[in-house]
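Every protein chain except one is present and positioned as in the full complex.
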Amino acid sequence: MLAPAADLNMYLFVAAVLFVCGVVCMATKRNAIGILMGVELVLNGANLNFVAFARHTPLGMDGQVFSLFVIVLAAAEAAIALAIALNFYNNHLTIDVDRADELKG
Amino acid sequence: MSWLSAPIDAVAWLFQGGAVYVFALMAVACAVAVVVSQNVVRMAFWLILSLAATAGLFFSLNADFVGAAQLLIYVGGTLVLLIFGVMLTASGPFLQIKSRPGEMVLGGVVGLVLLGLILSSAISVDWANRGPRSAAETVGVGFNTPSSGNTTRELGLKFLGANPKDLGSSRSTLSPGFLLPFEIVSVHLLVVLIGAAYLARTKRRRDTANSEASNLSAS
Partner (left out) sequence: MPRVGIGSPLSEVENAGMSSVLAAASIAELLAQYIDSTWAYALAALIHAALVLGFFGVAPLVYIWLERKVAGRIQDRLGPTRVGGKFGWLQTLADGIKLIQKEDLCPEAADRMLFRVSPYLVFVSSFAAFLVLPWADGWIAQDLDIGIFFILAIMSLEVMGVILAGYSSGSKWSLFGGMREAAQVVSYEIPMAICALVPVTALGTLSMAEISRMQGGTFLNWMVLHDPFCFIAFFVYFTVATASVKRAPFDLAEAESELVAGFHTEYSGIRWSYFFMAEYASMFAVSGIATALFLGGWHSGIGLEKAVLEPLRARGGAGFLMSNIIAASIFITKGCLLVFVQMWVRWTLPRLRIDQVMTTCLKYLLPISCFLFLGITVWPLLIHQFTGRTTLLDSVNVLGSELGVPMANQAFRPELVPAANGESAEAAEKGAEAKAEIQPDAEQAGQNRDAVQEGQVQS
């Protein structure tokens, strides 16, 4: 009883779901950190695509190298976004992004 | 022995390629749970499971190094930072900032349309016939073969600007690698960390800002 070998389309499907979940998360959440989590999901979906293409197409290692860059940059992005969220919290005592409307004309 | 056959068949299935589907299902289900749940710490929990399952998918794609990096940096580092942020910004226990149901419905519909678009475009391409499939297997050396997941040396060589194929040849110049972007990224990371520390430092500027504002309004 052998499982059918996972092909590229399966990975593409998972990556697409991750990506869409991230986009919906960014669009609907009002918590700043929730939005950040949506960004992480989107990056993760992209990462999965990079690695899947590296395995299943002649791209070779380049996909994996890219995904490493994405992981490291996501860590940096999370640090800076968290600092912004903390600063926002210090000034407004909430991290509800709908309350960040001071620049409205 | 018939009562034994179901669990043993399940284990056999897992070891012979079924684990990929378990990881895939877990990644997808937990990503959906991130969107659906309203409590931010539960979101973080589902996100951990989703990212960990994605690391499992990386392992199944013979990208051990990337999978481990995902676990170490993403799950062990970035998400701890996120939960730390949740704790620092929670004004009450189990903070919930609810989205309105209308927003959820709209977001869901847009998401489904987007998913359909991405999937239809991804599946319509015949990836299998777009070139030789063996590139991942032909590079590099190691104690385990690259096809069994050892891509560490190739990755390291790429970062150093060398191509494993160039090593044996008499080419005097090595192919351009990823050394410069790697250095740029590390400096970038350092700058970002310093910037984050600068932005997040404790300061009493609420008081001064308020007093300035009140001064302005008084004058």
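In order of appearance the chains are A and B, and numbering begins at 1 in each one.
The rule is simple: a residue touches a chain if its C-beta (ideal position, glycine included) is under 8 Å from a C-beta of that chain, and two chains touch if they have at least 3 such contacts.
Computed from a predicted model, the values in this text were never measured in an experiment.
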Touch partners, limited to displayed chains, of the chain removed from view: B
From B:Ala53, B:Leu79, B:Ile118 or B:Ala196, residue that would touch the chain that is not displayed: B:Leu79
Interface with the unshown chain - residue positions in chain B: 8-9, 11-12, 15-17, 19-20, 39, 41-42, 45, 48, 52, 59-60, 62, 64-65, 68-69, 71-72, 75-77, 79-81, 83-84, 86-87, 93-94, 141-145, 147-150, 152-153, 157, 164, 167-168
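Everything below uses one rule, namely that only the chains that are shown with their structure count from here on.
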Distance from chain B to chain A - Cα centre to Cα centre, in angstrom: 7
Residue ranges of chain B in contact with chain A within the complex: 9, 12-13, 16-18, 20-21, 24, 27-28, 31-32, 34-35, 40, 43-44, 47, 50-51, 54, 57-58, 60-63, 65-66, 69-70, 73-74, 77-79, 81-82, 84-86, 88-89, 91, 95, 97-99, 103-104, 107-108, 110-112, 114-115, 118-119, 122-123, 127-128, 130-136, 139, 151, 154-155, 158-159, 178, 181, 185, 188-189, 192-193, 195-197, 199-200, 203, 205-206, 209
Chain B partner contacts - residues on chain A that touch it in the complex: 1-6, 8-14, 16-25, 27-34, 36-38, 40-41, 44, 47-48, 51-52, 54-62, 64-65, 67-69, 71-80, 82-87, 89-91, 93-96
